[in-house]
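Take a look at the following structure, please.
Apart from one protein chain that is not included, each protein chain of the complex appears where it belongs.
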Amino acid sequence: MVEFRMPSLGADMEAGTLVEWLIKPGDVVKRGQVVAVVETQKGAIEIETFQAGRIDKVLVDLHSKVPVGTPLALILAEGEEKLAVAAAAVPPPAVIAPPAAPPLERPRIAPAPPLSPVRPRVAPGTQVSPAARRLAQERGIDLSTVTGSGRDGAITYADVERRAAEVMAPAVPVAPAERKRAPTLDLGAMRVAIAAAMARSKREIPHYYLEHQVEVTACERWLAEKNATLPPEGRLLFGALPIKAVALAIRRFPAFNGFYRDNKFAPSPAVHVGVAISIRGGGLAAPALHDVDQLPLDELMRQMRDLIQRTRAGRIRGSEMSDPTITVSSLGERGVETLYGIIYPPQVAIIGIGKAVVRPWVIDGAIGPRSVITMTLSGDHRVTDGHAGALFLAEIGKLLQEPEKL
Amino acid sequence: MKQEPIKTEAIEITYREAVREALRDAIKRDERVFLMGEDVGRYGGCYAVSHGLLAQFGPERIRDTPLSESGFTGAGIGAAMAGMRPIVEVMTVNFSLLALDQILNTAATLRHMSGNQFGVPLVIRMATGAGRQLAAQHSHSLEGWYAHVPGITVLAPATLEDARGMLWTALEDPDPVLIFENVMLYNMTGRLAADAGAVDIDKAAVRRPGRDISLITYGGSLWKTLEAATTLAGDGIEAEVIDLRSLRPLDDATIMASVAKTRHAIIVDEGWRTGSLAAEVGMRIVEQAFWSLDAPLGRVCSEEVPIPYPRHLENAAIPQATKIVAATKAALDRA
Partner (left out) sequence: MTAAADKPRLSREHMLDLLKQMIRIRRFEDKCVELYTQEKIRGFMHLYDGEEAVAVGVIPVLDKRDRVVATYREHGQALVRGVPMTTIMAEMYGKQEGCARGRGGSMHLFDAATNFYGGNAIVGGGLPLAVGLGLADHMRGNDIVTACFFGDGAVAEGEFHESMNLAALWGLPVLFVCENNLYAMGTALALSESETDIHRKAECYRIISEAVDGMDVVAVEAAARRAVHAVRESRKPYFLECRTYRLRAHSMFDPQLYRDKAEVEARRHSEPIVRFQQWLETNHMIHPEDLPRILAEIDAEIAQSVAFAEAGTWEPVDQLTRFVYADAAVPAGR
C-alpha cells in the first residue's frame, strides 16, 4: 500500500488545492498517469502518479487546500491484498521541514579586544570616545573625574591622558585582560611621576600647615588588649587607628575630603583614604582604602595589610591610585616625630603622622610619661583655612582617645 | 601632478606610458596574452594607452572588436577558460554596464558554480572617473560596486609603479581581475625605476606617514589627498595617507594599524556617497578598531547627483583637496 501525496511542483509551492479527481477508488492506474488536478497560485496543474496499482481510497476532500506532502490517496500495488483493518488511521504525513538555513560562517575579522565591563560612573549624557573609554579603563581613571574638551563636552583621549598624569599613577598600566600577569614596577618612571606631581602641587596649591600633639596611650593599651587574643597575622597595628579616626572626623569636616579642579572644590560623598606606602628602592605610592568611614577596624587592618603587600609587589589596581579623597602619611616607628606632607592634587589635604614618643604629659595637674604622636595637617588654603584645620585635627585627636569606638 | 623621485636609475614617464609598457611586456613575455577591446588597435586606444602596439604585435594579439561589450567580454571569459590569457579593455566603466551580466553572472560565478572545475583567468581594464566635463553618462566611478562581488579582484593603481606593475600580477591570477585606471591620471608624469616590474595586488600602501589622522583613499583621489595632507601639515596637522591599491580584497591590517595609531579616519572615495566603498571601509573600521576611535569617522565622496557638465559644478560634485582639508579639521575639532 502506497500513499499518493501532494507533490511539490515548484520552488515556491507550499500547498495546493485539489479541484478534480480523474480517477475513483477501484480504478487501475499506470505509472505516469494523470490522476488529479491541483489548483496552485499559478493555475491548475495536472498531477501524475509514479506508482502503478489500484486506487484503494481517496483521503482528501475536493477543494481542500493541503500542504505539499499530504497523502491524497492510497494505492494498492498489483497483487497486494486490501488490509483487513477497516478505518486504519493514516499516519500523519511526515513533515518535510524546509532545510534549515545554514548558519552563516562568521566573517574573518579580528574581534575587538575584550574589555571588562566599565563601571557606569559617568554622569548620564556625557559623551566619551571609545579611545578615551579604553584608556580610562587601562589606567584606572574614573571618568566622572575627567573634564571633556571635545565637541559638546565629549571626553577625548587627550582629556583622559591629562587626568592620568594628574593622578600619580605608577608606571604600571594594568590592562584588565592581563591581571594575572605580574607587571613590573618601573621605579624610574615612578620617581618621574612623583616629581611631576609634587612640583605641580607646590606650584599650584597654597599650603598651610598645622601641628597637633595627641596622646595615644589609650590606643596602645587598647591595642595590646585586643592583640592578645588575636593570631599574629590578624593583629591590629597602630597605623590603622589614625586612618579610621581621620575618616570618621571627615564626616564633620567634609571640606577636607574631595577634589579641587577647574577653580572649584567638589567634596566627595565617599571617604577613600590614601595611604602613603614606601616601596623598596625609593618608590612611593599612596593608594586608597575605600569607604574607610564604614570599615570595621579589623577589616580595615586586613585591607591595609593587603594593600601594602600588593603595593610593594607592584600589584595595585588603577582605581586604588586614582580614588583617594584625602591622604594619610605615616613614617611608622622608624620615622621622625613630625612629618609635614605635600598634598597630592587634586586632593585638598594630607595628614602627617609622626612616630610615637614617650613624653612628659600633664594629666589631672600631675606630670607623667605618656605616649604622644605629633599629627600635622597640610591644607589647601583655597578650600579651607587654619581655623577649620585646627578643629579638624582636634576632632581626630579626640577620636583617638576612644579607640574602642573606632 | 608629480610623484616623489625613486632611488634607482629612473626614467621620466607618464602613467599612460607605464600602462603601455606593462601591456607590451606582458604580450612579449607570454604568448597566451592578447589585448581585446574597442579601438585598441587601429585607433591606438581611446586614451592612447595601446598606441603603437598593433604595429608591433599584429591584429591577432591586439584585437579590435565591434561595439559589443557583452559579446567580447564573454568571449574573453571563454578564451580564458580555454587556456588563453586575454586582457579585455572596456573603454570606460560607463560602458561596462553592458557587460555586467557576463562579469557578474559568468566571470565571477563560474568557479563556484562548477564546483572548482573551471576558473576564469581574465583581466579586464577600464578607464574610470570624472573631471573632464564629460557629463553624466561618461563620468562614473563604479569601482565600489564591483568590489561588492565575490569571485573577482578589483584594483585601482594610482601610482606609476602600480600602473606598470599590477598588470603582470593580475595576469598570473587564476581568477578574474578588474583594473580601474582613473582618466585624470593618464597624463601624470613622474620618475619610474627603469627596471620597475610586477607589484603585489593585495596590500594597501602608506603613501605618507602621520600621527593625527588616517586619510584612506584610492585611485584618482590619492593625489588630491596628498595635496590636502601638505596643506594640513602647514596647520600643524600630520595626516597619514593610505592608498588602498586593492579595493577587493581590502587590506584591513594596514588600515587598522593606521587607525590604531591616529585614532581618527576619513575615507576619500570618488563614488557617490550612498553605499560607497567608503561606507564599507568605515564599517570595517568600526568593526575592528572601534575602541581606538577618538572621533566619529568621516568621508569625502561624490555628491548625490549625476556628474554635471560645467566645470564649476563638476568640481563641486567630486572630491577635492579643499573638501578633504575641511573634513579633516572637522574631525579633529580644529575647524
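Note that the chains take the letters A and B in the order they are written out, and that residue 1 is the start of every chain.
We adopt the following convention: contacts are C-beta pairs under 8 Å (C-beta built on N, C-alpha and C of every residue); 3 or more make two chains touch, one makes a residue touch a chain.
For clarity, every value in this text was computed on a predicted model and none was experimentally measured.
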item: Among B:106, B:159 or B:276, residue touching the chain not depicted; value: B:106
item: Touching the absent chain when the full complex is considered, from B:70, B:133 or B:189; value: B:70
item: From B:174, B:197 or B:275, residue that would touch the chain that is not displayed; value: B:174
item: Candidates B:44, B:131 or B:151 - the one touching the absent chain; value: B:151
item: Touch residues of chain B, complete complex, unshown partner; value: 34, 60, 63, 65-66, 68, 70-84, 86, 101-102, 105-106, 110-119, 150-151, 153, 173-175, 202, 248-250, 252
item: Touch list for chain A against the chain that is not drawn; value: 5, 7-13, 32, 40, 42-45, 47-48, 50, 68-69, 96, 102-105, 108-109
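Keep in mind that, in the parts below, only the chains that are shown with their structure count from here on.
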item: Inter-centroid spacing, chain B versus chain A (mean Cα positions, whole Å); value: 47
item: Chain B-facing residues of chain A, complex; value: 109-110, 112-113, 115, 129-134, 150-151, 156-157
item: Interface residues, chain B side, partner chain A - complex; value: 252, 256, 263, 284, 287-288, 290-295, 333
